[in-house]
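With one protein chain withheld, the remaining protein chains of the complex are depicted in position.
For chain A:
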């Protein structure tokens, strides 16, 4: 909704004085709020420190992790490590929203959660069955695991809390923090929305597009983006049983999808070894595509500072400035792991310059300078949250939980005036009504449901008059009464006519209107 720059302010259009005053006040408040918010940017002192080439002979992507580690401070250095877990890989990883806790799930049943910075293990589980995906819920107290058959929810100690028995063979899990919805999709072409605060399944849709190969949320509007094996990407809300948008992105299965923080750009990685960036505001057009990789990319991820990581084979490539057309010639950073370590999942750690990579042999964390959001908003997500604050936040977010119905493509639609609702497609029911309604109307128009006219009787003896009298006693004038009155009038006219004719000496028997047309006219 881009507005013209020189638009007449709304309050000036108001004719009502009171309204005018109100609007003016509100507008000034809005302006003040904006300005104040703008001023607070001054307080955001931290800056993202990107890697910069000192001279033009240098290239940032040539800087190795070892070199970075050698030059950064100890605490940062400690954050970059490899976790070798060769037995149960490949690993799916997930960080909490605060970036404190890491959850890893090995395909062969190993699930563990730990404070990844301090290396303190929270719990470790061996589920002895396939683990396809792991996902933290609203905080580090609960997490969901997509196992061989069902999705399970565990608590912070690793004890099983729930089994979501309807969700079978899920491969992708995601959590919408503001709506408390756990979204899962998988091999069965089903998409489930599960409200974890009340344990209710909000929606379950058939995508009809075969196995869902990838899934991510749009953090701006909580729309789920699903990648399918036929190369399409679909966008879902829990309120509509068909995809809001369906776009053909790749020529092979979509291995991974990711939407940046602003909700404007979608990155897709296809099995056709291409990575594309799409503008998903209105145009759904490809912004650019990254150079093809030799091995089909498995993961794409946006960082908070709009870096894009692509994992393919044993390589992780990070791209910078890929949200507008001329794509940079070379990546921002590149890291080759051991040739045997195949990347299976990757995620940038919130508020950290770290990229976590889950691979076939465990977990690695890479230092990617400038990847994290430098200025965090503690009211929103606090990386230094204490236990007490976590509890407070849990209550607060539960109280402020958004309803699933509020998920729309444009979040601004909520509260807006739905002026263009009439252009929507009609449902089958509406269409049927449209077909049957004219009949109904016609039925009403005919007088089949009315008492017969009896002009040969006295005025007060006719059925019409009697019914009318009853109606009048009730004292409610309705449509039927009006029609009765009309009939009565007609009756009277007929009676009069008859009387006159009799007086004139014309003898006529009463003929019903059906037969009257056969009468010869004189």
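Note that in this section a contact is a pair of C-beta atoms (placed from the backbone, for glycine too) under 8 Å apart; a residue touches a chain by one contact, two chains touch by 3 or more; residues count from 1.
Throughout what follows, contacts and distances are computed from a predicted model.
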item: Omitted chain, identified by the protein name its UniProt record gives, among "Small ribosomal subunit protein uS5m", "Dynactin subunit 4", "General transcription factor IIH subunit 4" or "YALI0D13464p"; value: "YALI0D13464p"
item: Hidden partner chain, touching residue among A:82, A:272, A:394 or A:485; value: A:272
item: Of A:44, A:121, A:240 or A:482, the one touching the omitted chain in the full complex; value: A:240
item: Listed residues A:48, A:76, A:141 or A:230, member touching the removed chain; value: A:230
item: Contacting the left-out chain in the complete assembly, out of A:149, A:162 or A:292; value: A:292
item: Touch list for chain A against the chain that is not drawn; value: 9-11, 13-16, 18-19, 21-23, 25-27, 29-30, 32-34, 36-37, 39-40, 53, 56-59, 61-62, 230-232, 237, 239-240, 242-248, 251-252, 272-274, 283-289, 291-294, 325-327, 329-330, 377, 379-380, 404-408, 413-419, 421, 423-426, 431, 434-435
